[in-house]
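Of the protein chains in this complex, one is absent; all others appear in place.
Here is chain A:
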Amino acid sequence: MDDHGNGVQQGPMHADMTMPKVLDFLQTEWFKYEVDRSHWVAEKADLKNRIIQLESEKKSNEQIKNDLCKRIKMLEYALQQERVKNSTLYNSSSSGTPQQQPQQRDNIAAKRDFPKSSRENMTRAYIKKYLKDIGYNDIIVTKPEQDDIYSQQQQKDITIEEPTIFNFSSPQSSNTVMLNTNNSSRYSPSTQEIEQQLETEMNGLLHGNNDNNNNKPPKTTTTTSTTATSPPTAVVGGELDTLKDLMQNTTEMDLSQSLSSLGSFDHDSLLDSLKELDEGVSNTTTPQDSLTNSNDSFKDNNSSSNNNNNNNDQYNSFNEEDFFNKLSANSKGRMKLKLGNIKGLKSQYDDQEDDNGSSSSGSASSGGSGKKKSSNGKKSSSSSSNNGGSIKGDSMKKKLINPDLLGLGTSDLNDITLDDSSSRSATGGADSTSPRTWRHKHSLKSHFDGVRSILFHPDEPLLLSASEDHTIKLWNLTHLTPSTKKGAAVEIEPLYTYRGHLGPVFTTALSQDNKSFFSAGYDMIIKQWTIPPMNLDPYDCHGKVINYLEREFVGHTDGIWDLVPFSPSPGVNQLLSSSADGSIALWDIMSSMSQLCTFIHPLGRDRIPTSISLPPSENYRKMLASYNDGSVLLWDLETGQVVQKVKQEMPRGCEEQVNKIVSHPFLPLAIMGTEDHKIEFWDLSAPANIVPVHSMIAHSNSISSLAIDPSGLYLSSCSHDSSIRFWDISSKTCTQDLLAHRPKFDEAIHCISYHPTKGYFASGGADAIVKLNYL
C-alpha cells in the first residue's frame, strides 16, 4: 500500500486510501515541495547577489589596475622629463645639454651608496624644501595662491585665530600679499598636509616594501615643521614659534593618519590612497578627466623646472624617484584644491567683512585669487573634489570636521550647506576672471509672467521662451551682438510672439529636424510650430492671430508638463508627453495625431509624471520617467512595460517629488533634482540600486530644473532659491554659483538651458525675464 502511496490514481481503490487521507498526503507533499522551493529561490537569489557582488568587485579591481597603470606611465614620463632637467641642473655652470644625462645618472648612482639613513634624512629635508618652493612658486610667482591651501585648511579642525599678520613672498617674485590671520595661519599647516599626503602617495607607489619605513614617521614630523617655516616661505611678520605650535596642533590628526599608513605598508593601503585620490574621477571615469589630470601633472612638472635653477645646490643630493613621486602627487593634490580655494577665499572675504571689517586685506587676497584662477581655472574645473568640503568649512569652519575629508577627494557633499554669503560672493568679482565662468550678459524682457521653458536652436541664433502669460516668444540673438558696450542696455524685441495657447505654457521641445518645435501647457493640447524666417519683422502683416502652427495633438485631459521628441528609428518621429492627468503619451508625429500608447504608473493615475528623459545609453528604447511621489521608473517603449524601478516612491505627502530628470549623454547615469533640495546621481548600469551613487543637498530650496553641459562634464541646476549652480559631474563639486532671477510667489527660476554648441547659457524665471549668460 505504501509503495503505491505516490500513485494517485490508485488511491481511491484502496480501503486505507480514503479521499481525505490522499488529499492530506498530497497537501503535505506539496507543502514540503513549496518549502524546498522557497529555499531554492532564496538560495538562488543569494548566489545571484554574490555573483553581482563579485562582478562589481572585479570591475572595480580592473579599474584600479587601469588607474595604476596610467599612473605608472605618467610617472615614467615625468621621470624621463625630469632626468633631462636634472642633468641641466647638475651641471649648472655649464650648459645643460641632454648629452650630459648619462653623466648625471652616474652621479646619482654614486649618491645612492651613501649611508642610507643620513642620506634619507638629508634628501627628505631637501625634498621638503624644494617642494615648498615649487608648491608656492608654481602658483605664486604669477599670482598669490594662499587661498589654494586655505581651502583645504578650511575643512580641518583649525580653531586658531591669531591677530598677527603674515607677509610672505615667493622667492621669484616681489609680489607680496598681505594676508590676514585666517589665511596665513592656515597656510603653513595645510602645505604640510599636502606633503604628508604626498609622502603617503610616494611611498605607496615606489617604496611599497621599503625597509626604511620605520624610520620615516619621526622624520616626517621634524622635517615638515622646519621646512614649513624655511626661507622660501619667508614668513616676514609672523612669529615662528606660534606657527610651529599651530602646525603641530592642527596637523596632528593628519600626521597620525599618514604615519599609520607609512608604518604598515602593503598593497591595500596603496590602493586605498590611490582610490581616495581618484575617487572623484573613478565614480564616472570619464576619459576626459583622466586626460586632464595627467596633463596637469605634466604641466606642473614643467613649471617646476623654473625653480630647479634656484635650488640646484640642494638638488644634487636627492633621490629623483622620490622627488617625482612627490611632484606628481603634489600636482594631483593641488589640483583638487583649486576650486575650493576660490570659494574658500570668498567666504573668507565675507567673514572678514563680517568679523572685523578689514576689507583692505580681503580685497587684496580676492584679487589674488582672481588672477590665479585665470590661469588655473581649467584645472580647477576639471577636478576639484574639495570644494564641497570647503563650502562646508565655510559654514562650520570652527567645528571639528572629519579628517577623511582632507584633500582626498572623498568629500561627501551630502551635508554641505551653502550659506547665502558664499553664494552671493560667488557672483561677485572674485571668480569673474575664471575662464569657465558664466557671466550674465543680457536680460530678455518681454514676457508678462514666469518663463517656464527655454530652448536654444542648435543651428540658428534663435532662442525660444515659453511663459505663463500664454505666449511663446522667439528671439533673434544676433540682434544682441552690437551690444558690447557695458551698461548700454540693448533692447531687443522678440522676433515673433506665438499666440495660440489658452493658458500658461509649461514646456517646449525642439523637433528632431530642428525646423519646428512643440509646446504644451495648461490647455492640454500639444502644438507643433514651425520657425519663421530669421528676417521676420514682428510688425509685419500677419493676417491672422495664429501663424506657423503646424499640428495639434489632442488627447491629454490635464496640463502637460514635459515633452520629449525622439526618433526610435530613421524616418520615424515620435513624441513623448507627460501630463498631470497621470499619463505619459507616445505620439507619432508624422502619420497620426492620436496617442500610440500611454504609460501609466502601476500604482495609479494619481502618480503624476513630472519629467521624462531618454537615456542615450539605452539607445532611446527606454524611457526614464520621474513622478510626483518621488519614484523613477524605467519604461520599455516597445513593450510599454516597466523594466525597472530606478528609485522607490516615497510616502505620500512628503516633499520628495522629483522635478527633473536628465540622462548623461554618454554614461549610464541619470541625474535628478528633487523638491527637497537634492540632486541625486543614479547609476543605470547597476541592476538593482537602492541608493543613488551620489546624493547631495544642492540648493536651499527645491530644485526646479537640471541641464547637462553638451560636453557631458558639467551639470547645472536651478532652484527656487534664486540661484543657478554649476557642478563638476566627476567630482560633484560646485564650480560656480550664479544668482539670478528674483522670486515671484515662491517660485524663482523655472528653467535653464545650454546652447548645444556655443558658449551660451540661458535661464528663465518667475520674474518673466530670460537671462543670457556667456562663458
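Basically, a residue touches a chain if its C-beta (ideal position, glycine included) is under 8 Å from a C-beta of that chain, and two chains touch if they have at least 3 such contacts; residues count from 1.
The working rule: contacts and distances are computed from a predicted model.
Between the names "small monomeric GTPase", "Mps1 binder-like protein", "Peptidase S26 domain-containing protein" or "Phospholipid/glycerol acyltransferase domain-containing protein", the one given in UniProt for the chain missing from this structure view is "Mps1 binder-like protein". For the chain left out of this panel, the touching residue among A:471, A:508 or A:595 is A:471. Of the candidate positions A:52, A:502 or A:590, contact with the hidden chain is made by A:502. Interface note for the absent chain: among A:437, A:613, A:657 or A:753, the touching residue is A:657. On the side of chain A, the interface with the absent chain consists of residues 445-449, 469-471, 489, 491, 493-494, 497, 499-504, 506, 522, 524, 538-539, 541-546, 558-559, 561-562, 578, 580-581, 608-611, 627-628, 657, 659-660, 675, 702, 704, 720, 742-747, 766-767, using the contact rule stated above.
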